[in-house]
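Only one protein chain is missing from this complex, and each of the others stays in its spot.
After this line comes chain A, so read on.
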Amino acid sequence: MLIYTLRRLASAVPTLFIIVTVAFFLVRFAPGGPFDMEQPVAPQVLENLKRAYSLDQPLFYQYLDYLGKLVRGDLGPSYSALDFTVGEMLMRGLPYSISLGFGALILAVFGGVTAGVVAALHQNSASDYSVMTVATVGVTVPNFVVGPLLQLVFGLMLGLLPLGGWGGGDLSHRILPTIALALPQMAVIARLTRGAMIEALRADHIRTLRANGLSNSIIITHALRGALLPVISYLGPAAAALVTGSVVIEKIFAIPGVGAYFVDGALNRDYTLVMGTVVMLAGFVVVFNLIVDLLYAALDPRVRYE
């Protein structure tokens, strides 16, 4: 298991290398540059700026330079947020995004799995149809509709919860953004769980339990463990997406997370910020996929890594 984990981490290096390379050249070939302002900068100033950030060097040299710094953990200076390095910006925003994302992940998993199991156990009943209808709505209604709607109802009309802001991490500030962030994922997980559970309940070994006169709770325990396997596979990328922040949710609820950097970096041609967010997201995907695979092995004894 340890060897497997090490091997997986080792194999992440070439993956990350390819992602970084592709992202580096893609963003460089996009038209425009980090110092394009509405009012053109004086040529002499532009030249000085470029020299200061080594942008006057040949592209390939810049690429090697970036790689070299990346290996040492240096994501470079931000071109738009002066006096800040990309590393500092991410470190400042990540705690908010991770904290919010994990809350949403836990809510999505528990809510989604429970709803899916209930629907599967009462297949084609009223409760099944209502769960699935809510799930479909959850998938189709975008979070820029759900977010303001929650603010309107719970913040303005009922006055129960704050409209936005982090409030020093106070629970009341987290409830609405967590729900808004979790809802679409919960819907997907509910649908996945329902399908997997229906399949699991038809399996031969569940028939064995029935033939042995075992109670429903035992049958559900057995079926659920099998049904969770496809859900867990889905969770890797989903978790990475949640903890690296959501632009929309963080903007709507005024949370200083990293979600905004994806958009800001790309719009400002802030090369190092774009690269930083890409590296961060890729790193999370690699790590979460590894966690998922280890979890898979823990749940399914037939899967053993050597």
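Throughout what follows, a contact is a pair of C-beta atoms (placed from the backbone, for glycine too) under 8 Å apart; a residue touches a chain by one contact, two chains touch by 3 or more; residues count from 1.
In the analysis below, contacts and distances are computed from a predicted model.
The complex appears with one chain absent; UniProt names that chain "Oligopeptide transport system ATP-binding protein" among the candidates "Oligopeptide transport system ATP-binding protein", "Symporter YwcA", "Iron ABC transporter" or "Acetoin dehydrogenase E1 component beta-subunit". Contact with the chain not shown here comes from a single listed residue; of A:214, A:247 or A:294, that residue is A:214. When the omitted chain is restored, the residue from A:50, A:222 or A:251 that touches it is A:222. If you put the missing chain back, the residues of chain A touching it would be 3, 6-7, 203-216, 218, 222, 225-226, 299-302, 306.
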